[in-house]
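Here is the structure we will look at.
Shown here: the complex without one of its protein chains, the others still in place.
The first chain written gets the first letter, and so on, giving A, B and C; residue counts start at 1 in each chain.
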């Protein structure tokens, strides 16, 4: 189990291996910055966070998910700072024996991260304007 | 949209890029061969298939999912022949605007593949015995 | 008339061959399937078997024609 808050870009391809031999299902989610928000062209997002609290909370969420769905393993990484359109801001991967708990567990983690992590998003538009979510 | 039946191993890391700039969610599923089946140690699986029909059907499933969930794009790859424990036998990736349709669409595709694709699985155990599913 | 039959997965083992030609009367896919399941009774361990005509799944009331390619499948188990 590993929950990380980081500034560096996320390389999803590096995060899938290695895995235990009892794993039958890997479900991943990537949240990606789109190039528009409310029909306006986005330059980038800026994520502010309380890094210490967010790190504690993201790991708490993973533990809850593992317990609730009987997962074998789970990773969650949330970027902070500047993230550009096309880049992954949130990556979650869940290893389980069967697929049902994989899908349910992955969804639970993503929903909980969006509800509970002390992270805030600011839109920076191409026209120079900006606004907090 | 691309549905493929192939003998070669699946490199999931190569399949996530590139993506359109309106994609906000990528959900992936990997079905992986476990090292045991019914508590017996597995040497490998053998997948037999009607390749022509399976290729038609897997692409039909992707089209149905795209239509039903409004997906931006989807890929599904099913291996046939010999697949060893730890290897991915099925890979599905779904790009969508939002995560809800991503999770639902990915699950739909995996379920439909398991229900409808003319592919059959034979367990080969370490003790030399074998049995069809 | 003659039809070309292909067997897949465990059905190839039950039939002892991956393909064979059968001489049959005018009949539907359903009747042909019943005939084959009678010929290889181990196939009856499956409640139903799947049948494709010339590389397409067709309705089982479709009649077969001379030279047709017919595939007989167990219930699927991929993924």
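Following the convention adopted for this analysis, a contact is a pair of C-beta atoms (placed from the backbone, for glycine too) under 8 Å apart; a residue touches a chain by one contact, two chains touch by 3 or more.
Worth saying up front: this structure is predicted, and the values here are computed from it rather than measured.
All shown chains touched by the missing chain in the whole complex, by label: A. Of the residues in chain A, those that touch the hidden partner chain are 31, 47-50, 52-54, 56, 78, 89-90, 110, 113-122, 132-133.
Methods note: only the chains that are shown with their structure count from here on.
Separating the centre of chain A from that of chain B, both taken as means of CA atoms, is a distance of 23 Å.
Taking each chain's centre as the average of its CA atoms, chain A and chain C sit 49 Å apart. Computed centre separation for the pair chain B/chain C is 26 angstrom, with centres defined by C-alpha atoms.
The set of chain B residues that touch two or more partner chains comprises 31, 110. The residues of chain C never reach two or more other chains; the list is empty.
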